[in-house]
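Just dropping this structure here.
A selection of the complex's chains, in situ.
By written order: A and B. Residues from 1 in each chain.
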């Protein structure tokens, strides 16, 4: 595996340098001017929806993702798996307040934000998060929930075998040097809504985090499972999910919470939010069905794990597109995502032989890439202000691909370096004995009786 | 006295119990076990990973009886537990040297 890894990564260093340079130039030209006339005042309806959305997105991680993942591992790792999502929630909360929000959403730099909001300095009770008609505190909180779920998603790739302490260290570093910059590149805007980050300036569309959240977490997960190596007994032992009813609850809460994720990304309670919610639902339903039928045809039985995985694949794929496409586009995106991620989680993984335990790469990275690119195909000008390929704007697909590529390369390289550093210092992996005993007892001294 | 241990299909448990009562069997003890044998298990598929479930759910009945009752008990179990399909299970008979009822301290025949 080490060899495969090397060959994949050998070309990345130079690529990284070049793309960053190329990008800086491109970005300047592509900057989209944002309209702003009357002074923005507090909209209590929008604020109400954003407070709610924040709760919904937090619900996605705890208990949503915690359950989705916990149901798929073996019983001896149930608590340890839930612990990862819960501890990341607490950890990122503090990191975000101390420095993360500031690095991601303040400043003028195209590559990284500033320190103006270090420890949330200067965040007044009444001040709005311009150009949005909601208080900055609400915007900061909403964004925090995204910063929480992204590292939590990664944990699925290395389930059952990473040291809890090293996981905390990795996530701390990763948040600061991977998540915050990428969020800044794509989402940071000035008070008039004009993009600041270089990907945003270039016109990369990512409504709710296909790139920032899903591709990002997915590729980091792949790198992590390659660096850590497969679970002991992978391919020979029975590693069947011990309780898929937990995963069904988790997938359901992810689905419900995703309304906050996508419709909340409109930062408004209006038609755009409504349309974002609608396309989210449509793509999810379509992807759940397309995965289910693909499996039914190929494997003779429609499985519960299949349909819930399909739903998550649809949610992932519609994420970047959700403020830009219409219901028909959503239907198409969902159908593609279900089948593609089915292939990713059931075939690609076995062909390439990595042990991405809970298919973070197969579902989140592939689904995210599909969604990001298809956003460029199906974007409707009347909905999100940008036309896609089908409306004649052929350049958008290339822009989307560019955004995807940058993220893949940057995250893969930096995650690899971080993991190797940690491995060389405090070690990444539990001992064989601990792995056999299970994380619950070995790391946390508890079991499910 | 004999200890009769029968491994049967789980859904046959109630029928077997009912078949024993008329013989005068007043008690028995049951455990959930997993059986491995000629009967082949189901295949479960999770996101493309196949797991053949080698061990099938079975129920183990243990019943202690007096020597004279043993044959009839074995026969009753065989009749009640049979479906004729593979995996119906086995019956094993061993000797017991002593038996006690904890509540009263009675022993052997009276204890059963």
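Everything below uses one rule, namely that a residue touches a chain if its C-beta (ideal position, glycine included) is under 8 Å from a C-beta of that chain, and two chains touch if they have at least 3 such contacts.
Computed from a prediction, not measured in an experiment: that's the story for all the values here.
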item	value
Per-label copy numbers for the whole complex, where each distinct chain appears once	A x3, B x3
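Methods note: only the chains that are shown with their structure count from here on.
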item	value
Chain centre separation (chain A, chain B; CA means) in Å	53
Of chain B, residues touching chain A in the complex	44-49, 51, 53
Contact set on chain A toward chain B in their complex	72, 238-241, 299, 301, 303, 305-306, 309, 345-347, 349-350, 359
